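Excluded from the complex is one protein chain; the other protein chains are retained at their positions.
Coming up: subunit A.
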Amino acid sequence: MVKKKKSFRWKNALPVYALMLPGILYFLINNYLPMFGMIIAFKKLNFRDGILKSPWCGLDNFKFLFSQGNTALIMTRNTILYNIVFIILGIIIPITVAILLNEVQQKIASRIYQTLILLPFLMSWVVVSYLAYAFLSGETGFINATILPFFGINQSISFYQQQKYWPFILVFTNQWKSLGFGTVIYLASVIGISPEFYEAAQIDGASKWKQITNITLPCLKPTIITLTILNIGRIFYSDFGLFYQVPKNSGMLYNVTQTIDTYVYNALMNQNNISMSAAACVFQSIVGAALVVISNQIIRKLSKENALF
């Protein structure tokens, strides 16, 4: 019926699509072409024959991930549980801080708080690990040398040998470091909410708490959902710096600190085995992609307009 009209539209749109071309090319070259390397994970790589001619070896390269008794279980459990905690706290704490910051009336004070909160995010994990070490070290650490004696406790705690403290230490360190970034993102959304809503609410006599629950949070929902889906896609990855540097790679803590990334690093560091490293990456990517699709599907069921795709 409107065939003519459509072709007309198509022509019109062509320059716009042409504008997209550099972007598409970038994605093809940077993000899609390297996927060819995925076949390395299924090959017994041999430098003389090159990637394409090396013999196939099925899933052999994946075996090392699951070969050592319950290690696979422990590291998968650690990776997923820590990430779930990080995702949940990564919603609650930054939003709280963002809302509080938004309520600070003095512009200068607000800026100063924001900068101070963001500062740890700019530090490298290595620096953070030494800050943690300065607190936790067995002999000279702040806790063992100053705080405990102050309270009359003379027995020092060897943090790097005892597992029970580490779930807390890791979660705390991660929140301390990443809080600033999350806050900035949510603060941007909070500021973007039209003040008219609040004015209307005030006229209706809504308290501050009512305003937050009925205006701010619903307006933040799309941001929360997008960030959460993105984070779920990375649930099989862990922050290598956090889990390797901060516990100083102490073997006694592996039960609570080892994640897939640190296991792969420890296992393959001296192996120079590109195929196995590729296998670990492929495994993480595929599970991550599957999780993104699944979580998006669930959100589509719950509220269609907020789903990513």
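Criterion: a residue touches a chain if its C-beta (ideal position, glycine included) is under 8 Å from a C-beta of that chain, and two chains touch if they have at least 3 such contacts; residues count from 1.
Keep in mind that, in the parts below, contacts and distances are computed from a predicted model.
Asker: Using the UniProt record as the reference, specify the protein name of the hidden chain from among "Conserved domain protein", "Putative aldouronate transport system substrate-binding protein", "ATP synthase epsilon chain" or "HPr family phosphocarrier protein".
Answerer: UniProt lists the chain left out of the view as "Putative aldouronate transport system substrate-binding protein".
Asker: Which of A:Phe64, A:Trp125 or A:Phe243 sits in contact with the chain that's absent?
Answerer: Residue touching the absent chain, from the options given: A:Phe64.
Asker: With the missing chain put back, one of A:Val104, A:Leu118, A:Ile185 or A:Met252 would touch it. Which one?
Answerer: The one listed residue touching the chain not shown is A:Met252.
Asker: Out of A:Tyr160, A:Tyr186 or A:Tyr244, which residue would touch the omitted chain in the full complex?
Answerer: A:Tyr160
Asker: In the full complex, which of A:Thr76, A:Gln211 or A:Asn266 touches the chain missing from this view?
Answerer: The missing chain is touched by A:Asn266.
Asker: Need a quick check: the contact residues on subunit A for the chain that isn't drawn.
Answerer: 6, 9-10, 17, 24, 28, 32-33, 36, 45-53, 63-64, 67-71, 137-139, 156, 158, 160-161, 248-252, 254, 263, 266-268, 270-274, 276
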